[in-house]
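Heads up, one of the protein chains got dropped from this complex, but the rest are sitting where they should.
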Amino acid sequence: MWGRIYALIVKEMWAILRDPRARVILVVPPLVQLFVLGFATTLEVKNIDVGVYNRDSGAWSTEFVQRLAGSPNIRGLVWIRSPEELRSAIDNQRVIVAVSIDQRFSADIEAGRPATIQAVFDGRRSNAAQIVSGYIERIVGEMGASLAPASASPRSLSVLTNWFNPNLDYLWFTMPALIVIISTVSGLGITALSVARERELGTFDQLMVSPLRVHEILIGKMVPPFLVGLFNASLYLILIPFAFGVPLTGSVPLFYLALTFYLLALVGVGMLVSSLAQTQQQAFLGVFLVTVPATLLSGYASPVDNMPGWLQILAQANPPKHFLIVSEGVFLKAMPALDVLSNTWPLVIIASVTLTASAVLFRARME
Amino acid sequence: MEVGNMDGPVATAHEVTKRFAKDGPPALDAVSIDIVAGRMTGLVGPDGAGKTTLIRLLAGLLDPDGGTVDVQNLPAVDADHAAIGYMPQRFGLYEDLSVIENLSLYANLRGLPASERDARFRELLAFTDLERFRTRLAGKLSGGMKQKLGLACAMVKAPKLLLLDEPGVGVDPVSRRELWAMVRNLAGEGIGVLWSTAYLDEAEKCDTVFLLNEGKLLYAGEPARLTGRIEGRVYRVFAGADGRRKLLERALNDKDVTDGTIQGASLRLVMKPDVGAPRPAAIGAPADCRIEATAPRFEDAFVDILGGGPPGTSALAQAYRSIPQTQEPAIVAERLTKQFGAFTAASNISFSVPRGQIFGLLGPNGAGKSTTFKMLCGLLTPTSGGGQVAGHDLRKARAEARQSLGYMAQKFSLYGDLSVQQNLNFFSGVYGLTGTRQREAIGRVVEIFHLKDYLSVNSGTMPLGFKQRLALACAVMHQPPVLFLDEPTSGVDPIVRREFWTHINGLVEHGVTVLVTTHFMDEAEYCDRIALIYRGEEIAIGTPDDLKTQAAAKAGLDDPTLEDAFITLIEESDKQREAA
Partner (left out) sequence: MSAFNRQRFTALLVKETLQIVRDPSTFLIAFVLPMILLFLFGYGVSLDTARVKIGLALQDTSAQARSLATAYERSGWFEVTGSRDVASLKADLVAGNIRGIIVIPPDFGRRLDSRGDPASIQVITDGSMPNTAGFVAAYAEGIRASWAAGLADERGVQPLPPISLAQRFWFNPELTSRYFLVPGSIAIVMTMIGTLLTALVVAREWERGTMEALLATPIGMAEFLATKVIPYFILGLCSMTICTLIAIFVFGVPFLGSALALLAIASAFLVPALGQGLLISAVTKNQFVASQVALLSAFLPAMLLSGFLFEITSMPRIIQLITYVVPARYVIPPLQTVFAVGDLWGLFLRNIAVLLGFGAFFFLLAIRATRRRIA
């Protein structure tokens, strides 16, 4: 039995690696994806332009504008001279926010009266607007605090500590997440297409006529995408700490344990798709239909916590959702064994369900 | 536009050369042909000879590298495409459009005036007998019907030139014969027809043939003239069915014999020029055997012009183990039935094949022979009934049954993007060969099939003949007692076909049992027994000669060919069905 499976595995490996272009395809696009996605898919908001409609000629408005210009997230200021200009600047997305300072601003502050700054945000980009509003609020708050009398009781304050990622560097979140996302895309693709290709070329009958049993074919087909996934993930595991400076704080063996079951679950889903597909085109569309929701519901594009409750339940069946927690945990949180395991057993269940289902479907296909 | 002169050729190629790789060998090398209106022009040659390239040049789909290709006195690429009917190898049909939708698409593309449409469609649908299937999707038609529809589309607006690229491949003899009659009819109306084919019996019926080999024109002219070259050199040897394979081996090894095949219980031998009739002693036949001269066929002449057939001894068979004698039949089918929903694809098929025999499954496309074949090799589970392969029950001991058979699929399904070596490693491995035994088995087939130079080449890029050899090699490395061959020589040229059958005959002599499906009637002649399957039922079973006798009795034919028998038996079955 092992001789037969070995022969099949060797054949499958060659099928992936024989073509020099294919070898390049296995390594280069995942690396490019890592870099492009790593830098592009940030939910941070940086380099913004802010519109300033300053009708006050006093010193305090100048002070505020200087503080704005000094903010690291603000790239430039756009001078606005009329309400119409303000509207047009927002409408045409020249600026995401316009602050307007009225004539009495400096006078009010001098007089100790409450002064007001108005800020108008472009709500079309609601997420960015929300984050920018935080920036503006902080600048206003800091300026206000600097004006406040030295002592006033009662006094309280909050001291902020960001664990696991002190500077809230977005890259620290993206990189461990990308290990999950990129291996999902390539793992599902390789698995689902390998069987469909044999069906289309007519070699699948050849396999079914050989003494290989259904479970042996499944094992043989599973190993290569598994190894490719392992290879890609290992590459990232090395690259991410060294090239991107993301700390790897947790246990590498635990990471590999969870990775193993994650890849099995992925391969299981891929097998399920391919046992349903007749042609490569169907397999491709099937993979697409699975990959898009799997990625979007993984917690990578937006936190799972934000989803409606019923969708969160549905997301339990999504392998990347579980492995994303492990990957972030092992990289940033030095996640202990118990937590890793509690996110691994759902993967074990998904893997066994999908693999069993695809074995059953393969047998049924022979009828 | 100037209309082509009726007396001159409709289309000509003059010294045309075409290369696909800059410094590779030319696909066509200075080939000249004429296609004359009102005549059937045949284009024959082995796979890779350049037939498709020539047809594409005539259809104006390629630019020639040298020479000229003219259709109606204009370069083919600028010619009036409405006057050229072209049916590509895969018929060019839209599978998700119905019969009538395909037809009206091509009618409009070829500019058939609306006023003529209804009459023309009626005529074509009656002609192709597709009227009943007007609204059926083209993808749901059988191979024969697709082919007829493809033809109807190609000639929906009466063309001046009709180009047909291997219209007969993978199609059963009944459909092929019907198609031939249809096209012949058209040629009679003044159309120039070019019919490319690998079936040499079709070429024989053409008015003119052009024989291509490796891009070069080997022969141009009437088929009878080529056949005439070997007049008086073809003989049949009747020495009884037993031992005919051994006899063929010895005969082919005789230096005076250039080519030989099995024809039912007899041998058909082509002798070298000027050596006269074969002598029984020289070929080891009993002295009292009957030897008579017979009329040469085009295939005999074709093999002769290509330099004769291969020698008779199979190195593969010599190295093969001897399959132990048993009284048990090697393959048994017992009332095999397969239903797909309400449709019965195969019903109550029963036969048994003793060890060391060749059994053929014949029948039109979609008649159920593939279903039967697939049930026996374990690709389909029978709805009812059962079977055995090499003593293993198909239902209970599937894996054991599979271990004891070698399987060669239609179109030689190998892994085209893996090298020959990797294919061999894989197939020997899955059949359980490891270590030294594996290396020896691979070494053996590499030597026998001359695969050494190809070991590191992707198997998909090899010439078809080598693919076929590799497919056979992969099927026999584990020396199975039973071989399943599904259209094993589809598309390969007669020389490779002969070499293949030499191996099979040799293996059978070692006790191997063979189950084969085929559309080549000359291949069916090699079988010990044949089951003819039609509409899911076994309508006849017996030796090739039995079937010919049955057909002769039913239709009153004199010395029918196996193809005649095939067609007669099927027509008879239809008549009975209608009567019932």
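As written, the chain order gives the labels A and B, with residue 1 at the start of each chain.
The definition used in the following text is that a residue touches a chain if its C-beta (ideal position, glycine included) is under 8 Å from a C-beta of that chain, and two chains touch if they have at least 3 such contacts.
Because the structure is predicted, anything quoted here is derived from the model rather than measured.
**Q** Quick one: say which of A:Arg18, A:Arg104 or A:Arg125 touches the chain that got left out.
**A** Counting the whole complex, the residue in contact with the absent chain is A:Arg125.
**Q** Among B:Thr17, B:Ser32, B:Thr68 or B:Gln89, choose the residue that contacts the chain missing from this document, as touch is defined above.
**A** Residue touching the chain left out of view: B:Gln89.
**Q** Which subunit A residues would touch the chain omitted from the figure, given the whole complex?
**A** 29, 36-37, 39-49, 75, 90-93, 108-109, 112-131, 133-134, 136-137, 140-141, 143-145, 147-149, 152-166, 168-170, 172-173, 193, 280-282, 284-285, 288-289, 292-293, 296-297, 301-303, 305-308, 311, 325, 328-329, 331-336, 339, 342
**Q** In the complete complex, which positions of subunit B touch the hidden chain?
**A** Answer for subunit B: residues 20, 56, 59-63, 77-78, 80-82, 84, 86-97, 101, 104-111, 153 touch the chain left out.
Everything below uses one rule, namely that only the chains that are shown with their structure count from here on.
**Q** With centres defined as the mean C-alpha position, give me the subunit A-subunit B separation in Å.
**A** Inter-chain centre distance comes to 56 Å.
**Q** Touching residues of subunit A toward subunit B in the complex: what are they?
**A** Interface residues on the subunit A side: 3-4, 6-8, 10-11, 14-15, 18-19, 201-203, 205-213, 366-367.
**Q** List the residues on subunit B that touch subunit A in their complex, please.
**A** 374, 377-381, 399-400, 402-403, 405, 407, 409-411, 413-419, 422, 425-434, 458, 484
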